[in-house]
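Here it is, the structure in full.
A single protein chain has been removed from this complex, and every other one stays in its place.
The chains carry the letters A, B and C, assigned in the order they are written, with residues numbered from 1 in each.
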Amino acid sequence: MNEWLFLVPGFPLLGALLNAILGEHFAPRQIGRMAATMPFLSTLVVFAIWMTHGSAPNLHDQVWTWMAVGHFQASIAFHVDQVTLVMISIAAFVGFLIHLFSQQYLKGDYGERRYYFYLNLFVGGMLILTMADNLLLLYLGWETVGLCSYALVAHWYRKQENAWAGRKAFVVTRIGDTALALAIFILFAEYHTLNYSPLFAAVAASPDHLALLIAGILILIGAVAKSAQFPLHIWLPDSMAGPSTVSALIHAATMVTAGVYLCIRLYPIFAAVPGMLWVIGLSGAFTAFYAATCGIAQVDIKRVLAYSTISQLGYMFLGVGIGAPSLGLFHLLVHGCFKALLFMGAGVVIIIYKENHDIRQMGGLKKQQPFLRWTFLAGIFALAAVPVISASFYSKDAIIAASFIVPGGKLLWVLALLGAVFTAIYAFRLYFLVFEGPEKPGEPYQMGWGMKIPLGVLAVASIGIGWLQFPPGWPGPKLWLPWLAPELGMPPAPAGGVNIFLQVAGSVATLIGIAIAYKAAQWEREGRGLSRIAFLFNAWFFDRVFLRIFPPIWYALARVLDRFLEQAGFQLLLLGGLKDGFGLGSRVLESGEDGLLSRYASGMILGLVVLLFIAWGYLL
Amino acid sequence: MTLELTLVIAALLFVVGVALILLRRNLIFLLLGIELLFNAAMVIALAGGARWHSATGQVLVVFMMALSGAALALTLALLLRVKHELGGDSVDDLRLLREEVDE
Amino acid sequence: MAYNPTLLPLLIVASAALIAFLADALTLGRFMPWLGGASSIAAGASIFVEHMALGADLYWDLSASLLGIYLSLAVAAGLFFIAFHPITRKMTGSLVGLLLTLLVGSLILVSAQSLLLLFIGLELQVLPFFALLAWPGSGRAALESAFKYALLAGLASAQFAIGVALIYLGDGSLAVIPPMGDMTANVFGMMGVLALLVALSFEIAAAPFHAWVADIYQGAPAPFLIFLGGVGKVAIMGALITLVAATPKLEIPVAIIAATSIVVGNVLAYRAGHLRRMLGYSAIAHAGYFLAALAAGPLGIIAAAIYALVYGLMNVGTFMGLSALPENSIAIPWSALRERQPVLAGLLGLTLLALAGMPPSIGFFAKLLVIIADVHDQAYWLAILLALGSAFSFAYYLSALWKPAVLSNPERLLRRRSWETFAALGIVILLFAWLLMPYGLS
Partner (left out) sequence: MILVTVLILLPWCAALWLSAQKQAGQRLAMTIALIELLLTLILRFAPDSMGTLGHGLHIPYLGGLWTLHAGPLGSTLALLCALLIPVSLAFAWRLPEFRSLASAVLVMAGALFGIFYAQNVLMFYIFYEILALAGAFLILRSGHKNRAAALQFLLYTFVGSLLFLVALVVVYVLHGQQTGVYNFSILQLADTRISAGLGIWLFLGMVAGLAVKMPLFPLHSWAASGYGHAAPAGSVFLSGAAVTAGAYGLIHFAIPMLPQAALEFAPVGIILGAIGTLYGAFLALNAANLRLFAAWASVSHMNLVALGLFALQSQAIHGSVFLLIAHGVVSAGLFGVVSVMENRGLTGEWAGLGGLFRRAPRLGAWMLFFFLAGMGLPGLANFPGEFLSLAGAFRVLPWAAALATLGILAGVVYFLRAYERIMLGPLNHTLPETLKDLQQGEWLLFWVLGLLTLWLGLDPQVILSHLGILLSTHSAELIQGGGHGV
């Protein structure tokens, strides 16, 4: 099985290449179908891996040496273990569903071929990122997905703000990439290798705390930028300008989770530095709380989901931070399913309401679109972590519970719990506003089977997938943690009375949130809802502050450097000065050339006298 | 004693010659200045001859006379043409070749 | 002075000069350039034959014979070249005679070992130009340049005379290398040598004494500038070589003059609008490079000799090119020149590049030799100054190449079939003569 690993990223990349070369000679529909088959084939290969090596995957495929100079050696090599298997399953399967969904969603749109090219390239990049066995190949995947997110967000490029949103996404994520690159350099300088296993062995053998601390912080910055965590989250709400299928794939299931994957993959590096994990946990918890508060005041359907993604990712970081990466991974899996579902649902809702994103002008859609309503409701249940019947009750509440008993985890638990309440509020507020209440009929829209299958599958998943791992003390299958234990170790599990108290607290928080949401939806319909709180609506004004500080400084620096250093400094002073200096010199000397004979003679005599003087002074 | 005296005379001749060249505006006087310089050289040569009691000093003087005469003759011929064609014999008439500083 | 083999070249050329002067009376003027050319080639051959011969007062050592052969060949080439030039239609006999006396003077200057001979050589070499520069048929500017040159040359020879007299006063002998010690042993000798240095520096237009050169280059007719720049100046450089070889103490003043010349020459040439004036100013800079070589001890002497030779060649090439242009041309009309005289245009372009020191040409190798000599003598600052000067010289040489001047009527450009051969020969020399250079070194 080892040598077939390259097929997993290979198929989507092949699709992209074919699209690039032959794209112009085929109709967009044929391109769309060809593009959709590629992730399907990858999913088949992944399924085959599950079947053959499901229990303890440890596959390795060395394709070719990428760079080898002196003792440093980085190669294009893929490695699949439990964590990677989960990630590639999500990327491939959800990727395929999105491809299927976009067949109808984007039919007849301008630049359809370009869309499928970048979608295929994205899936390929994501698979490379997750299957890479060294940091350099991870960085390749990292940047490819960044590029695809830029291109897909700016898909409808004819409007300036879409192009600007795409650029903003790429620039902000690139800040993280620079930090990640610096971390790679530090690790390279310290340990001379970038392959995971030798790197972790070397780190364990001789942990140089200062270097690892700086590297850890830089990796965290990289992850924070990619996964849109506070404070580098400002690009995610704006990148809703792209098609909803893009948001479903990139800003829900795959790319934004790359940051979490990075932290899980480089867990030994974080573990080697005392206190580093707690920092990750804090950043996760605070982001969860912060994004949830912003979510409740949004009016654009996709922005609500964008802030919800930021918040849910916060929980995953919290999971990794409290020493429970397997729980974080579990929530990543669950979140991938229901968030993709919600974004696709939102996409259909937007089409129904003729590109109008404002949820206050929507209502009562349940009669017109029953199928959409039930699948969307399943997603909302999972998002709000409704006790027992939703998947994220098993994953998110487990993380919240585990955070309580970790040393110094009380603060994290409080933030996480508040976040859970707010999550429930914005989830059900969204549902009530869009589907319940007085009916505002939109365009009749018939979803083909290409759309219904993904929604159906993901709805089932967002309900059922949680049963993989029942909370401690409950009867029922506990497969997830033991399966991941050999690689990520067992997470801290609360026991006895504390356990029950935490589970009840989690459920009660969700129920309170749902009640508040019902009232919030009514206020919103009467016009005095939560959206009028400007502080929350503008996400604590972070975006505006960031945009007013950094870009202007950057452009001003460019202008200053250009005008003062280059034009004034080099051109004027240095070259101009030289030129004028020579000009002046020659003008002075020219005055001695005005044709007057006696002045020439005086030049000679003066020369003789000066020479005699020098000779007299020097020689005698 | 006589050596220093002759040198003083030569120096005087030299200074007068230089003064003539630098200060006078008429070309004739420039030529006169050069002639004086030559004379200074001849005086020094004679002093040398006297000092070393050898005739080469005089030989040197004779050569200098011949050559300076030849040079001056030609310059005077040119001076004639300059007076005829450039219309004047003062230094200011020779301003045709100059650096156009104003451009 | 009984007959002595070292005098042979002088005799050949002097006799040819006398014949040439008489020829005008016998209306045989048209053949005189060929006779003159043949005689100077014969003189060159004779120098080559008695290579390293020590005469009573003439000593054909390595640099002297090297320069002597070059001078005679250059005069021969000059004569053959101007044979076709319209300016030589009147009194060709006496013109050739004058040029041959110029050659005699130069040969004496190069090989003389006695001060008196140097003085005579200097006069013989300077006087013909009084007449040549204002040759009948050239304009008023030529006359003015001739007079200026005459007067200032007179002043220089006066100083030279004072120098000779002082040295004689100092050590009683007229020999360049006196029997006991060197000329600068006593105060008079020192002052005399300095006066000599000043006079000769004036002749090659070194810095403090450079004022005259631009006017003369601007006014004088181009064919005769071939001889002034290519032959006269090189002879004076030969004299300077013998002078500095004999008195090592001169190296500091020479270095000072060299540095000032390089700076003054480049600065002046930078803004010179008129092409000929720019060439004049750049001659100052080249005098500076030559003196920089001279100031670098024994190896410097050889480098200086080679630099003088190369500089002469480049000058001959440049002014051959310019003599095809109408007299008052401010810049080179490249397009017209390229149609009517393609090979000559090539030569002119190449010589400008060689003067600037573009690598494949001998100009570069000559400068390289000078730098090697300076570095060998630990005079790093001079080497760096020379490097910067020649780097900067590209600015004005190439602007002469790039500034296209439009010629009103191309007919005024002189067209001569035979000049093509001269130009081709010149290009070959400029590009490949450096192959022979190191053998000159050994």
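Keep in mind that, in the parts below, a contact is a pair of C-beta atoms (placed from the backbone, for glycine too) under 8 Å apart; a residue touches a chain by one contact, two chains touch by 3 or more.
Fair warning: this is a prediction, and the values are worked out from it, not measured in the lab.
Engineer: Which displayed chains does the hidden chain touch?
Structural biologist: So, spelled out: the chain left out of view touches A, C.
Engineer: Sort through C:22, C:175, C:368 or C:414 and give me the one touching the missing partner chain.
Structural biologist: Per the contact definition at the top, the residue touching the missing chain is C:368.
Engineer: Touching the hidden chain in the complete assembly: which of C:177, C:246 or C:387 does that?
Structural biologist: Answer from the full complex: C:387 touches the omitted chain.
Engineer: Out of A:4, A:50, A:185 or A:541, which residue would touch the omitted chain in the full complex?
Structural biologist: Result: among the candidates, A:185 touches the missing chain.
Engineer: List every residue of chain A that touches the chain not included in the displayed model.
Structural biologist: Answer for chain A: residues 64-72, 76, 114, 136, 139-140, 142-144, 147, 150-151, 154, 157-160, 163-164, 167, 170-171, 174-175, 177-178, 181-182, 184-186, 188-189, 554-555, 557-559, 561-562, 565-566, 570-571, 574-575 touch the chain left out.
Engineer: Under the stated touch rule, tell me which residues of chain C contact the chain that is not displayed.
Structural biologist: Against the missing chain, chain C presents residues 353, 358-360, 364, 368, 371-372, 375-376, 380, 383-384, 387-388, 390-392, 394-395, 398-399, 402, 435, 438-439, 441-442.
The working rule: only the chains that are shown with their structure count from here on.
Engineer: Between A-C and A-B, which chain pair is linked by more C-beta pairs in contact?
Structural biologist: If we tally the C-beta pairs in contact for A-C and A-B, the bigger total goes to A-C.
Engineer: I'd like to verify one number: the distance from the centre of chain B to the centre of chain C, where each centre is the average of its C-alpha atoms, in whole angstrom.
Structural biologist: Comparing mean C-alpha positions, chain C is 25 Å from chain B.
Engineer: Would you mind pulling out the distance in Å between where the CA atoms of chain A average out and where those of chain C do?
Structural biologist: 78
Engineer: Hey, how far is the Cα centre of chain A from the one of chain B, in Å?
Structural biologist: Result: the chain centres lie 94 Å from each other.
Engineer: Can you list the chain C residues in contact with two or more other chains?
Structural biologist: 148, 151, 155, 159, 214-215, 272
Engineer: Which chain A residues sit where two or more other chains touch them?
Structural biologist: Within chain A, the residues that touch at least two other chains are 587, 590, 593, 595, 597, 601.
Engineer: In their complex, what parts of chain C are in touch with chain B?
Structural biologist: Within the complex, chain C touches chain B at residues 116, 119-120, 123, 126-127, 130-131, 134, 140-141, 143-148, 150-151, 153-155, 157-159, 161-162, 164-166, 168-170, 172-174, 214-216, 218-219, 272-274, 277.
Engineer: Quick one: which bits of chain A touch chain B in the complex? Just the residue numbers, please.
Structural biologist: Residues in contact with chain B: 587, 590-591, 593-598, 601-602, 605.
Engineer: Of all residues in chain B, which touch chain A in the complex?
Structural biologist: Checking each residue of chain B against chain A gives 18, 21-25, 27, 30, 91-92, 94-99, 101.
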